[in-house]
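Have a look at the structure below before the remarks.
Every protein chain but one is kept in place in this view of the complex.
Going by the order they are written in, the chains are A, B and C; count residues from 1 in each one.
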């Protein structure tokens, strides 16, 4: 499954990028495919694998902040290994062919 | 922590309430406090407790559908047992006092 | 359409309920059906009606905070006036009949 998630502290003031940097280290130390974007990170793997990474990110952030916000969106399609890149590519390819 | 989550199949046609009913059974069979609302369900508990319920909901739905969408939003505040009801009550109380 | 939305400041410290109370006033002054729950508010109406309320909430919150987070989830079903209450009722009714 592909999971888009965002995590940030809500009690540390306006700038949160140093907290997010701690979370990036955990994501990048995992073996799972991931893609950072401007508003979150996509990770791909089995439920337990992905949720273990997100829980580690949350544990780390709770060491540094008293209140945190997490948002998780999951698209799961049985029997399909999507590949994080494949989804955007698929829609872009259809867009091109319908323009032809 | 309080978790708001939504789960629905995306490949079974326009009506999804019979699928959602299966998920409600799992939520209501758990020991955790919960609150259904028009767009999802709030559950309160520790990370592992809440995520176990959501995973069970997802496993059940994947028995009935090939593609599912899950959305999870978490508000976690250290050392505070919020009580699902308490959050709305707190804002409503402040609203009244500022109207007084 | 039914819209579930959450709005909170992320730069004012741990407690945000006085800010949320300001937003509740705007929602409750609108003519649209709404339902507060522990993690957000559901509002029902046309796109322009609902988005005008959310924009007013955001404008108000930006008077009080420098950085805010908004989350909006929409379920839109053509030709159906769902009624905020109807969705939960429908799944609960199916749950009961499948238990019979």
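Here is the rule we use: a residue touches a chain if its C-beta (ideal position, glycine included) is under 8 Å from a C-beta of that chain, and two chains touch if they have at least 3 such contacts.
As the structure is a prediction and not an experimental result, all values here were calculated from the model.
Here one chain is not drawn; of A:2, A:53 or A:68, the residue touching it is A:2.
Touching residues on subunit A toward the chain that is not drawn are 2-4, 6, 14, 17-18, 20-22, 24-25, 35-40, 42, 71, 73, 75, 77, 82, 84-88, 90-92, 94-95, 98-99.
What subunit B contributes to its contact with the hidden chain is residues 8, 10-11, 13-14, 16, 66-67, 69, 71.
Taking the complete complex into account, residues 47, 51, 55, 58, 62, 66-79 of subunit C touch the chain not shown.
Methods note: only the chains that are shown with their structure count from here on.
We define each chain's centre as the mean of its Cα atoms; on that basis subunit A and subunit B are separated by 20 Å. Work out the mean CA point of subunit B and of subunit C, and you get 15 Å between them.
With centres taken as mean Cα positions, subunit C sits 25 Å from subunit A.
Counting partner chains per residue, subunit C has residues 14, 71 touching two or more of them.
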